[in-house]
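Of the protein chains in this complex, one is absent; all others appear in place.
Chains here go by letter, A, B and C, matching the order in which they are written, and residues are numbered from 1 within each.
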């Protein structure tokens, strides 16, 4: 089995980017403020998003001509880690990852929208259920007829605040990707498990859509958007896991019971050591997935697509459970205080569990892997 | 879902039986002596088996008229626990469980053999691979033609020392159970993972067999033998797990590292507590399986068969991993000494892992359960 | 009613007869439940192992299930008793063991009839697993105590009339020795009950702030400085509580998820199937273990398995509810209701899978963490040596906090 040797380290540029994002979040959106926002009807922090856009976060993979940073997805992954570490309520996943990747793959037909997204002037999302796995085929929930779109899509991420919708739809001429102003759609919030990431149902009842990709191009654009999403979601999950580990190690050093810090008890030590090992492994897996996804947009990258999908599925199969485990262990080792609403820990638990279901569960990704690496399921 | 409320406790009679078996084993066959025997060509301790037969162990479920104890399978299960706790190299499973149950279900055609088995004058076995799961259907490896049997069966338990073979075979008139003197078969030892339980390949090349059950009766007899075997095997596995737990707790109390007994370290404590919980649960599951299997031979027990099979599969699905885990944890917590040949621990590890494969793996039993309790597999 | 024989000579059939006689006299169709229960208390059929005149007959404890089952068989099971779990399960046995005759006369009957609800003021922010580290201070002034401090995780505090309370009366001795146990009037001045919201969005529990609350010395339970020993009785009763009824196969959360599997073929995958079967097996093993414990209790031989039952319950709830969300995928990313409310209890069947997942996280913390239960099993059941302790011989005030 052959595979490319990928760079699994962080570059200096990436570390600098991480530092700016982290410092901005610590300043403007510490977990305590996120917690204070969560009961608003509109949890999404658009002001914060604009500030992030100013340091380039909204358009990392977009070329500099279009106002983006012209960076690779490796940089996007570092940002996703930091946004996860801060459970930041910003439309990064919907706008800067899913919609942006889909439009980038659609060639020149959407430069105007890309420019607006990259600059943070508007936000967008990809109109698929956020639970959708990359290998699920082209969705048929929305039908196109004479440029008009009809259909309902449930559980769309970042749709509530989106200005631009990128809609996969099937018409007489087959699959297509359409750009639709959000004002033409009915967007209804759903109560989401992840308090810091609103989901919504999107209903299109004859909205006018502009086709930006057709046929195999539309299929490829959608698939690359979801594979990229899965890879970057794993980076976010790594950030969630890292926060949970750090917060718990800190707590274990200071919380005293039975006359000593609970972190001096061997059972607590061993559990945190196990968690640290898992998080270290998750880091390598996430770097690998981000590097492999970055090759998707290299010229002539057709041959790399399989490797990008293997790495993205691997990352989802591995990191989902690490993030959930980290958040669950954090809650248990914090004891009672971790079970209260007033402690921000639950935001991370909800994010971790919800992320584990997003863009395909670990179970679905294992099955996808089995086909890719020749470990076939038993024939019935 | 309805089920009968089964007696999960040990009766006084059962505790007395346990005490006699345990005391005999501690006296005549402590683990150290078993270890000393294992490199013999014939590990099976026939002298010990005769002594066990004297206290009734060879024919517990056989009626008193035939020289048995007229007891229920609950008593057999207590004996199996003790034999597991002592990794006793005796043909209990092949002779007193599998062959005896198959013959008991065959009506009056085999009273002479039953009497000899129950008295310990001879031993027998059932000629199926020891890995065979109860629900695998009637084996077709041996063919009968004009009373002559031909075929090969690999991995038969206790065959090396058996006098009587009970052979499932398929002939012109369908499935049948046949009694064959071992002298008519070629029995070739295989190198088994479980050092204390020899397996052998049985080859029949025209051996004369006496039919003791036919058609549906033969199928039922075989199935009941395997279900009973699975239930009693779980009792043996419980005994193995109990030994591993007890030995490790004892060791943890006396082995000193870093100036204190290793059992005072919290991580060790928690692991042993977890193991104790698993063993307690295994005990309840095993009692349930034994009690349910005991109903199989009650008059008009047709309706109980499903419940016996559910309980036997549950026991195999649950207790297999408990025994393996207990032996594995025992080895790890003993450290280096547990990895040496000179310490008897490895006998239990090999028994535990081999037992986990015997009479159906946990995986196969989970699948069997799924059909019984209406949790259907996905349709392909 | 005929004169009762000495309790110790009572057997199951005699008790069944007493129940039959009792229900012949009091028809619950026409008797108010509280009056019915008051009469049952007076007849010694509340807790048969309690003394006569205090709700019992001095009979063996193992016979209580006989009485309960007989009332149930005859259709006379009291309803709406969820709020009494602390009073019945923890306060009553403690008052019986340590209360003065006056205290027993005052508290047991209204506790039993449900007239007075009880809560428990034990845990503190700084004293969770290490309860003996508690810092709520009680200072004696004449015939009364002045109590100040903060308690947490107090269920029912907003409905309770009384509380069982542990407080520090001597900070200059080692922590286990300076604690005293009180009955606290929840309507007293200075008792401030605040809802404590959980990660599920609702507030089952409370924080209770005690600000110079006056407690008469007559409400002390047990001796001064004896509170740790008294609290052990309370906590032992918390852990022992195991229902008298056999549970059916596939009860609790595994039932909800099994039903989901049956009704929704679209959710099925081979991997989820394997996980579901593993948890089904584990749930059945836990059920049989509880059933075996119940059978042991019924013949008067309780086993140490009791301490493990809660642990298995929490682990199973957490794993099953986690799987439920995985199974649901997109639907698992939603929640039913984050509204800040005060629920009456925890009713899993009426709430969404997301609630199951979140609420069950508390199961391994409330009523003794999993870590403490493991320590208990290791030390008390397996007899493993304790860890070196640095906090046993130091005055409480000098301990790190």
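To be clear about the criterion, contacts are C-beta pairs under 8 Å (C-beta built on N, C-alpha and C of every residue); 3 or more make two chains touch, one makes a residue touch a chain.
If you're wondering where the values come from, they're calculated on a predicted model, not measured in any experiment.
A.B. asks: Using the touch definition from the header, name the shown chains in contact with the chain that isn't displayed.
C.D. replies: The chain that is not shown touches these displayed chains: A, B, C.
A.B. asks: In the full complex, which of B:183, B:257 or B:379 touches the chain missing from this view?
C.D. replies: Answering carefully, the residue with contact to the hidden chain is B:257.
A.B. asks: Tell me which residue among B:45, B:194 or B:236 touches the hidden chain in the full complex.
C.D. replies: Of the listed residues, the one touching the omitted chain is B:194.
A.B. asks: Which residues does chain A use to touch the chain missing from this display?
C.D. replies: Residues in contact with the chain left out: 1-3, 5, 7-9, 249, 252-253, 260-261, 263-266, 268-270, 272-274, 276-277, 280-285, 287-288, 314, 317-318, 363, 366-367, 369-370, 373-379.
A.B. asks: Which chain B residues touch the hidden chain?
C.D. replies: Touching the missing chain: residues 39, 129-132, 154-155, 190-195, 199, 256-260, 265, 267-268, 324, 328, 331-332, 335-342, 345-346, 349-350, 353-354, 356-358, 361-364, 366-367, 377.
A.B. asks: Even though one chain is hidden, which residues of chain C still touch it in the full complex?
C.D. replies: 270-271, 273-275, 277, 387-388, 390
The criterion applied here is as follows: only the chains that are shown with their structure count from here on.
A.B. asks: For chain A and chain C, let me know how many angstrom lie between their CA-based centres, rounded off.
C.D. replies: 43
A.B. asks: Based only on mean CA positions, could you tell me how far chain A sits from chain B in angstrom?
C.D. replies: 52
A.B. asks: I need the residues of chain B touching at least two other chains; which ones are they?
C.D. replies: Answer for chain B, listing residues that touch two or more other chains: 265-266, 268-270.
A.B. asks: Provide the list of chain C residues touching at least two other chains, using ranges where the numbers run on.
C.D. replies: Expected reply: 269-270, 371, 374, 387.
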